[in-house]
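Please find one structure pasted underneath; my questions will follow.
With one protein chain withheld, the remaining protein chains of the complex are depicted in position.
Note that the chains take the letters A, B, C, D and E in the order they are written out, and that residue 1 is the start of every chain.
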Amino acid sequence: MTQIQQEKQKIMVIIPIAADSAEAFMPGFETEINAAISSDFEVTYKSLPGQATPFIQSRTAEFWDTFGIIEIAQQAQKEGFNGIFVNCFGEPGVEVLKEIVDIPVVGGFYPAIANAMMVSSRFSIVTVLPSVVPMLWTLARQMGVTSSVASVREVGLSVNQLEDTELLKQKLLEQSIIAIEQDGAEAILLGCTGMLEVNQWLAKQLEVHFNGQYVPVVAPVGSAIGALQNLIKNNLSASRLTYYKPVEFTGMTPTSPY
Amino acid sequence: MTQIQQEKQKIMVIIPIAADSAEAFMPGFETEINAAISSDFEVTYKSLPGQATPFIQSRTAEFWDTFGIIEIAQQAQKEGFNGIFVNCFGEPGVEVLKEIVDIPVVGGFYPAIANAMMVSSRFSIVTVLPSVVPMLWTLARQMGVTSSVASVREVGLSVNQLEDTELLKQKLLEQSIIAIEQDGAEAILLGCTGMLEVNQWLAKQLEVHFNGQYVPVVAPVGSAIGALQNLIKNNLSASRLTYYKPVEFTGMTPTSPY
Amino acid sequence: MTQIQQEKQKIMVIIPIAADSAEAFMPGFETEINAAISSDFEVTYKSLPGQATPFIQSRTAEFWDTFGIIEIAQQAQKEGFNGIFVNCFGEPGVEVLKEIVDIPVVGGFYPAIANAMMVSSRFSIVTVLPSVVPMLWTLARQMGVTSSVASVREVGLSVNQLEDTELLKQKLLEQSIIAIEQDGAEAILLGCTGMLEVNQWLAKQLEVHFNGQYVPVVAPVGSAIGALQNLIKNNLSASRLTYYKPVEFTGMTPTSPY
Amino acid sequence: MTQIQQEKQKIMVIIPIAADSAEAFMPGFETEINAAISSDFEVTYKSLPGQATPFIQSRTAEFWDTFGIIEIAQQAQKEGFNGIFVNCFGEPGVEVLKEIVDIPVVGGFYPAIANAMMVSSRFSIVTVLPSVVPMLWTLARQMGVTSSVASVREVGLSVNQLEDTELLKQKLLEQSIIAIEQDGAEAILLGCTGMLEVNQWLAKQLEVHFNGQYVPVVAPVGSAIGALQNLIKNNLSASRLTYYKPVEFTGMTPTSPY
Amino acid sequence: MTQIQQEKQKIMVIIPIAADSAEAFMPGFETEINAAISSDFEVTYKSLPGQATPFIQSRTAEFWDTFGIIEIAQQAQKEGFNGIFVNCFGEPGVEVLKEIVDIPVVGGFYPAIANAMMVSSRFSIVTVLPSVVPMLWTLARQMGVTSSVASVREVGLSVNQLEDTELLKQKLLEQSIIAIEQDGAEAILLGCTGMLEVNQWLAKQLEVHFNGQYVPVVAPVGSAIGALQNLIKNNLSASRLTYYKPVEFTGMTPTSPY
Partner (left out) sequence: MTQIQQEKQKIMVIIPIAADSAEAFMPGFETEINAAISSDFEVTYKSLPGQATPFIQSRTAEFWDTFGIIEIAQQAQKEGFNGIFVNCFGEPGVEVLKEIVDIPVVGGFYPAIANAMMVSSRFSIVTVLPSVVPMLWTLARQMGVTSSVASVREVGLSVNQLEDTELLKQKLLEQSIIAIEQDGAEAILLGCTGMLEVNQWLAKQLEVHFNGQYVPVVAPVGSAIGALQNLIKNNLSASRLTYYKPVEFTGMTPTSPY
């Protein structure tokens, strides 16, 4: 019996930080993405070449790493990838990529918000550090969804402290309970793509705490992978009426900034 | 060589109208859903038993058909389905189902809005009739996304006139151009799940009209299937802090209202 | 001397729960409505026939009872009633009734909000249970008044516990003080039409607590009766551009669902 | 047989312009108020003493006439009136009166908006002159209801031209049709209390124009009388947490500014 | 060497309270204004003639003092002043002045908000008394900036208690810390123009409290002087499409109300 094996569609996951820093998160990314991806897709991971930052917790780091993000994205398009996930909750470079490439691009924020809206009406984001809180409010304003965001809270841990899973879990649980009890949240969004393999645990703890009432915990990595598959399957990419193709400037060499 | 075939996850697509009326739309539903679904999922279609309406263009029809929707949804959960898509843009019964069942439920509106937000910043909905326009504005208010909706327009055709594909296409193109030029839309949402197999055509026409600028046309059926797969893969369903399990009233027989 | 007695205009008050459950609330309804109604109007009360729920604290119960609500409303219009009050804060069936009948219809939410807006600029709703809180936020979004709602709080009592007036009063006072002191409320809305004959008491207690500053407590039943008289006297009923007359489907028997 | 005649509750209608200018509007006011008032209430009319303006179409005139409005309101409270209606759509002096007197006060704007919200979800205001348009948008912002206002339009007639009823009707019809067709209005608010005895005519014309679909035309005078009766019957007046009693300054003579 | 001395542009600072009450604030006003004004401008101060109130903490006082404000403003325009600052955070009379005079007019609120927006994305106002809080929320609604206001708090001191600088400082620090920690403020606006010469101190204390993170404290007097210079230098004054020139009524004597 002959079986025609359909070729898989290819997703590029850009990990928008330096390669050595990205390494620690790779097992978590793979676990979460493998769970969220269907068998019609395959994933390639790329962290940034050159002088990228070890993590992104400021607009400056977002800017700085966008150079490498563009480089990988342009290459991915040339190589026939079907979509790009910029694996960071703050969506660094995503607005720029939507201008530059023609294939669909998602970051970590919009897909998580979209999933949260489908399972609750008001929800809170719990992120890493105070510095990130206003950056996420700005994203919520940009997306036009502030009326659904009950609060943005943080666990007081830097991205490079997230490996201490026990501490992270404890802080997430604390802040999530406050978000629900004081801010009126009905669901929790993990506000950093580095908060890995804690969502199911957190959902379970919250269910216990709230007398058996299920509280969704939306993880951004899996949500983004799901959203990107959705866009690819539906032939959707960024509108050229929102994101006009930028003029190309001869003589510039954006692919080698370092 | 032994290949372990993983069992597919099952999606129930409820077509919330009477069986005989649903028939005409079945080929279109299948084409669009087959394109949007991944090979890890399989779909079952059910239209309504008993005295359901032939189409839904009023709150009254939405209400009326909710009885049958609940019946199918409860049965689907019992039979081990992993998620439910209520195949109508107006989301009839969806808020009620989120209380009654534990598996994820989506309608046609939220997923289409979510996809539109990922490819544009302001978009218009083009629906069937004037009567549906304020119903969709109310859904936009309920979802908290009015600031992203440039306008809600309609083609002046009833659901049972949508089979005249040529007329539909012409009217959609007309209204979409007005939405973009006068209302500031950057993408178009098809505002009825019965507008089938026209999205790619419309996108192409708009691209021609707007000097080669790509304009996304978001089709609700495929978007909803994508969103539901996303929720299922991420183990997300409706928050019990938004949608408390309702009290069950002994002696009532909600499954046989007719 | 001959006195021409003008015929009174007739208001139908639908108590959208089962007859036996409605009974306990009747004395309170009558007291509040008699105080709020002018001598040009007379009131008829009807609770639901058949298998109605004993109370409404979920979208499911709202849906379930809408069948009986429609039945009574249609009959009331035939009998020449001038307006309908669906006596529940969550406004079950009201959007549907606005399509079906031609006489003015009010629920408990919109009139209470309108009165609150005329005596304050930001106010809080205090309702029965956590399950109702997001339902009321959705109504506030639907009405487009969220910017005036300081918070939605609840007393932790089910509708069928409201008869314990002392407990209700104590809880209402507690939550109202928190709403004012922490959420910035300037007035209180009682968020359930079953919270009867407590508004004057609560207003007095709040005035004492806040150093003699008068705090309005808006009771939904009397407010709705006032709003309905207002609409009737001004010849206003639901716009047919918002609520198109629904298509009638021959052979359906919506008046006998049980 | 002895009949105990209950004493009627007294409403003071302040016509906030000079006495000679007010005269022309008196028959219209009386017709509309007599239709809207119930037999439990009686009305007294007072126009302004001293140097009041002949009409109000600017913030300056609103300010200027507030002196006389306060004077009458204070006197009305002393004489035992139960409520005050400041008979102008722009609500001159209303915020100040809510501080000064303890009885309920309404203007023309809030009650009309409240009635419009109960019969539609988006509506347009049609007022007199361009100068008034931004004043009404500011009131809509102050009341927190801009999301329900489809547009504010004007007929290009000054208040003292409103006596030409035929011209007014023609212009109202024109602007109302544009509001519905282009701005998405589902109901019309007459944006000046001097537009008298035209609402029923306009509603009829719009129904004809829109193929028999009823379009509510909300008249501010009757709506305000209805809202004031509602507040009085429900014992509601302005919150002292919104409108603190102002400090009284000895030696000032606010009642004789001219 | 001949130096052509350009004539300075003249700013009228209206202190909208009685002369004897204004006196206590004069040193503070001068210090703050001298710091904020450039050498191309010169300032004249005028407090109100006749029966003005000693301070403004109610809409009634705002109204009452507007008579004197208009009188001074009209005179200032005649005398060739280039701009007017109504020195009160509540902006008494400002909307009316924008109609009456042709030169630019600012109050204390809009300029402070504008400065706060340029140094933060969400901020809190700390004002004098509870009575002023809803007045400031109304201004925020009027200006259309509520989404940037984290909270409005108050120190519980009347304007005539502000001379106790030590008490004021302590209360401001307390409320500012709460605003930042609980309400999410990123900057503080002093919500009364009588809170003088405390902004630098408060900014320093907050920086210490928040671990060396600089927190802007926006003082309304200096901000308004800056904004007015900005308008004058750019030849901008109030739009006549927002603020139509009011009709003048012969025989009225608005300049001598007492």
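By definition in this document, a residue touches a chain if its C-beta (ideal position, glycine included) is under 8 Å from a C-beta of that chain, and two chains touch if they have at least 3 such contacts.
These numbers come from a predicted model, not from an experiment.
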Residue of D:Gln74, D:Thr146 or D:Thr165 touching the missing chain in the full complex: D:Thr146
Where the missing chain touches subunit D, by residue: 133-134, 137-138, 141, 146, 151
Missing-partner contacts on subunit A, residue numbers: 51, 53-54, 57-61, 63-64, 66-67, 93, 95-96, 98-100, 129-131, 134, 138, 141-142, 144, 241-244, 246-247, 249, 251-254, 257-258
Touch list for subunit B against the chain that is not drawn: 121-122, 147, 184, 186
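Just so we're on the same page, only the chains that are shown with their structure count from here on.
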Centre-to-centre distance between subunit E and subunit B (centres being mean Cα positions), rounded to whole Å: 52
CA centroid of subunit C to CA centroid of subunit E, Å: 44
Residues of subunit A whose C-beta touches two or more other chains: 121-122, 147, 186
